[in-house]
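Removed: one protein chain of the complex. Kept in place: all other protein chains.
Going in written order, the chains are labelled A, B and C, and every chain counts its residues from 1.
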Amino acid sequence: MEAYKHKVQYYETDQMAIVHHSNYVRWMEEARVDYLEQLGCPLDSLEREGVVSPVVSLECRYRSPARFPETVTVTVKVTEFRGVRLRLGYELRGADGRLCAEGKSEHCFTGPDGRPVNMKRSFPEVWEKLAAQVEE
Amino acid sequence: MEAYKHKVQYYETDQMAIVHHSNYVRWMEEARVDYLEQLGCPLDSLEREGVVSPVVSLECRYRSPARFPETVTVTVKVTEFRGVRLRLGYELRGADGRLCAEGKSEHCFTGPDGRPVNMKRSFPEVWEKLAAQVEE
Amino acid sequence: MEAYKHKVQYYETDQMAIVHHSNYVRWMEEARVDYLEQLGCPLDSLEREGVVSPVVSLECRYRSPARFPETVTVTVKVTEFRGVRLRLGYELRGADGRLCAEGKSEHCFTGPDGRPVNMKRSFPEVWEKLAAQVEE
Partner (left out) sequence: MEAYKHKVQYYETDQMAIVHHSNYVRWMEEARVDYLEQLGCPLDSLEREGVVSPVVSLECRYRSPARFPETVTVTVKVTEFRGVRLRLGYELRGADGRLCAEGKSEHCFTGPDGRPVNMKRSFPEVWEKLAAQVEE
């Protein structure tokens, strides 16, 4: 899997002249979307099947601020996936390789009725691809 | 109609230490939503009837930057509404009354099929309220 | 201390027709800014003295999605402050009182040179007000 690259935009800075912390949460999503595409399970296909994947929880630890206009590299790994809850880990690094932030997110999968979907049962081919990625 | 008030947020600033210009576009939307609520035609009721109101065009002229944490006052007026196109004008003023920006927006109304809805015919009570607000 | 109120905006929704999860992080900031103002230690005064307060870490647990155009109430409490690290806890509730999300944030204070400022020593009056708010 290739790491995701995000170029810092001017509108992502704040008056501390660093990237506003809420944007890292958005970059984690960008990287997650890209990761699922690379894996062959793009979110938009799942949505066309009526399955959405809301965020259940989120964590971010900020280490060194990202700045305009550097390019930040985000690596994603699957840390847990047993069929219902998906847990991901993220590392965000600046242009010079320094650690900007580390993050975690937890997701569920729900159907059109808002009820949880067991991916192992309902979408075994998606489940298999994701489960095969699990690292500690 | 009461003017809309928006408190400038830290995340709306950029590294020029002023509000990023894209946020004025969002405040125009905030004020528009509020205006329609005050008028008794809230957007969410229209959406429940299957009608959405996308933006067709937008203009903004920036006069004096808004800054964190001042409160900006947005006044809205309807400048044209014959049943299909709705045109609005905006004035955004800082805490001290200075003109921060002036804007215009143009909207249409479309149904679930994406086709234009003639509000005068389909929602005469909404049309009447809006049409009664038209000022030059 | 009065709880902070945020009206959900249209631009905060995503195509799941709920508020995008990154916005809760912004509302936590809105509520924090308001809390510090109510306490008499507004962020902008600190910044004029050369002190900024970046986010060190962040957590959010999503319980029930907020939707346009409801008003969300955010309560803030100080959970730890010994002079350098400030820890806050948040509860975000929907218009009907249901729990939408719970959050935590951790902040430091740094000077113009980017080095940590010991608030107890350098800004004892701010330190005192914040330290007096600590709850478990």
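Keep this in mind: a contact is a pair of C-beta atoms (placed from the backbone, for glycine too) under 8 Å apart; a residue touches a chain by one contact, two chains touch by 3 or more.
Just so it is clear, the model here is predicted, and its values are computed rather than measured.
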Contact partner of the left-out chain, one of C:M1, C:A17 or C:A132: C:A17
Candidate in contact with the missing chain, chosen from A:G50, A:P69 or A:G111: A:P69
Sites on subunit B contacted by the missing partner chain, in the whole complex: 15-16, 18, 21-23, 25-26, 29, 47, 52, 54-62, 65
Missing-partner contacts on subunit A, residue numbers: 9-11, 26, 29-30, 33, 37, 42-44, 68-69
Subunit C, residues in touch with the chain not shown (by the definition above): 10-11, 13-15, 17-18, 20, 22, 68
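Operating definition for what follows: only the chains that are shown with their structure count from here on.
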Most distant chain from subunit A, judged by the mean position of its C-alpha atoms: B
Computed distance of Cα centres, subunit C from subunit B, in Å: 28
Rounded Å distance, subunit A centre to subunit C centre (Cα mean): 24
Centre-of-Cα separation between subunit B and subunit A, whole angstrom: 33
Residues of subunit A touching at least two other chains: 15, 18, 22
